[in-house]
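What you see is part of a larger complex, with each chain still in position.
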Amino acid sequence: MNATLVSQLFRELQKLPILDPHTHVRADQPVAKHLGDLLGYHYYTELANSSRGTPVKLPDDPQARIDYVWPHLPQLRGTVQFDWMMGISEILLGIPRADWWTQPKETIVKRAQQVIESKSYASLVWEKSNLTQAYMTNLFDEDLSKHADARLVPCLRTDDLVFHLVKQKTLPRLEQASGIKVGESLDRFNEGLSKIFERYAGWKMGYAALGLPPNYIQAGEVSRSQAELVHGRLAAGEHLSEEQRYAWAAYMLDRIAAECARVKAPFVVMVGADREVYPQGVPAGQDLFRCDSHLRGLDGLFNKYADVRFPVMVVSDTAGLELAAQGWIRHNVFVFSHWWYANNPEDIRREVRRRLDVLPRNKMIGFHSDGYSSEFILPKFNTYRLVLAKVLAEKIEESQVAGSSVTEPLDTKAALELAERILIQNPKALFGIR
Amino acid sequence: MNATLVSQLFRELQKLPILDPHTHVRADQPVAKHLGDLLGYHYYTELANSSRGTPVKLPDDPQARIDYVWPHLPQLRGTVQFDWMMGISEILLGIPRADWWTQPKETIVKRAQQVIESKSYASLVWEKSNLTQAYMTNLFDEDLSKHADARLVPCLRTDDLVFHLVKQKTLPRLEQASGIKVGESLDRFNEGLSKIFERYAGWKMGYAALGLPPNYIQAGEVSRSQAELVHGRLAAGEHLSEEQRYAWAAYMLDRIAAECARVKAPFVVMVGADREVYPQGVPAGQDLFRCDSHLRGLDGLFNKYADVRFPVMVVSDTAGLELAAQGWIRHNVFVFSHWWYANNPEDIRREVRRRLDVLPRNKMIGFHSDGYSSEFILPKFNTYRLVLAKVLAEKIEESQVAGSSVTEPLDTKAALELAERILIQNPKALFGIR
């Protein structure tokens, strides 16, 4: 590692503004109200649960969540997840990292709350983060008609329309949100869906998004009669067989892609998470993935909707090169950031290098935070920036060694232009223009 | 990265002659006739198709292919694929890389054509590349009896005998090539196959080769009666069921291995490409792979034909360690280079390191270009050489740190001997002697 060069690149990358193309930041409360909203998030509760050895139910109260995590912090020390908390602490809350090990919990909480409860806290977070835009994750029945802050971009999360419709009370919610009696017929349901997409288009949505389980296979068309049958059972509150659940998912995936085509919105597909496989886990800390999860079940979707742009995320490392190959040859698949379990320095490093080496410049989106509260955005981008600086430094050094007959000449300036391209210009071009 | 050491190794590696053990170079036209034969190759058309966002049918004409790719070159800039074009441009065509961004298309084409159309162009390419031998990919019914250039080694590609026999008109072609009425019976077909192998043996073939789809499983013997049934249907031009197609493939795989044993030729197996899954892609830019593609379906083949040498390539990164493990314990599996989507610097780096660490020295073949035109050989080897230099430098440094009680002492000289071993001596020993 050429520490001087990495350092120089990292300093420059830290000066870039942040456009965060996928978050769970809430329009009505984009920052935390309590330190427990941060330290009680699943990054820390799942590690505290993991390290304690005996599962203990996670409390709801923010202060109680701090109590849940606090005794286990020494075990979390040195993890990248804890580094994110420390980034928040040092840069946004003004509490040096070292104080966490020398001051009592009560002091840390008190100092944090002084900042968090200050009037300008939200502005401070956004300004110190140099954050220009964050894309949200919105339920289909959210009412964003009064949402006025253009820095928080609505994105339509469609999972509830595809999976678990009974549990999620999808039909009554869709009826309520669309004003259409969606239980009456499949056509009415589809009208309701169209209405939702039109509302979101009116709200200048960034994209529609859907999470798919590992090895989901879109096996051809679902017949209209089959879809009608399943709709009827859903409307009647009847139990669906596994086959019927699959048929509905396949039908809706197709419908959502069609709506994306109609309103010219990208369709973000997030592939590979298996939900709720570890029941003793804390909320959002119960999901895993499978290393045999491939992307080939989506060929039909990508092929059929040739005019829809599909930015794709994968939770597994094993699908990394497969995803790069998709973005490499397919005109409508974009390689989207580093997600969840694959969002760790070693796997980011490998993917960044692969992607920079083989993808057209406009086919990759550098990074997203997935943060549910704006505070996480900066430290997570900083982790990425450090890895990116390492990869770019390596490429600069290689270009110096090899010369222009072997590699593209790359200096610091060109490397930073490339970084800006994948971090800012590409998501703007992909999600911002319609 | 120890830039001084990497640089020193890279310079030395660049002085080595090139033996390229797998190409698609054609005996009758080993170099391009037009810049469009190079810039219009799938490395660039697929990226142009990918970056343009909207699929446009690829024209046939070389000049039109340049027009197809040209506007998208800024998006391709910095990819390793484009670096190969720049290597050709700088070293073989005498056009500096920078000129591509400052001179109009017409000028670049004109300057390129002046070199390409010169009489000594083919010699120039081979001499500047220091290329001693390139192994070809030949159809079973090619007539190479007049092929006299020993630098271009015939290799028998057998895919048309195993898959898609109707589409490829295999039976009439085999009848024509062998002079045997191969439609009459399975025995006659096998005689035709033997005839082909004997012709190729007479032409001093390097090896027979076959591409297999992901997760191909050779599940035991196909009975003679079943093979006869399928042969009869093929001869009668009748439709084959999926089961019958599989039975034929399995039967032929076995037959080809038996012929390899008979004429003492290695059987190169190229595993994992899924063909034509992306219909809007350009030719040769429609194929993908699956990350769950493993090698265990070939145990039966490797075990049964213990006296056949099987050099194996994989298109996926995920099968990389599995392939290394095969070459590590099996006496007849050789680990063959870095193929297609896995042929990128990051994945080459990982595999080179793994292979150098665990394989007997004679069990790996360093690199092949897969180039369809001789010009691509040098720049693709240079990409590999740069990665190899990095890995060897790292191993040299580690040996200095750790000392002889922990790692084999490695200096520049020993490292270069190792490189020569895997790049030249091993393919010579494996493919050249019978």
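Going in written order, the chains are labelled A and B, and every chain counts its residues from 1.
One rule holds in what follows: contacts are C-beta pairs under 8 Å (C-beta built on N, C-alpha and C of every residue); 3 or more make two chains touch, one makes a residue touch a chain.
Keep in mind that this is a model prediction, so the values were computed, not measured.
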item	value
Identical protein chains in the complete assembly, only 2 of which are shown	3
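Quick note on the criterion: only the chains that are shown with their structure count from here on.
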item	value
Inter-copy rotation, chain A to chain B, in degrees (Cα atoms; steps of 5)	120
CA centroid of chain A to CA centroid of chain B, Å	38
Residues of chain A touching chain B in the complex	1-2, 292-296, 299, 302-303, 306-307, 309, 318-322, 324-332, 350, 353-354, 356-363, 394, 397-398, 400-402, 404-410, 418
Residue ranges of chain B touching chain A (in the complex, touch as defined)	1, 3, 6-7, 10, 46-47, 49-55, 72, 74-83, 86-87, 90-91, 96-98, 274, 277-281, 285-292, 316-318, 341-342, 344-347, 379, 382-383, 386, 389-390
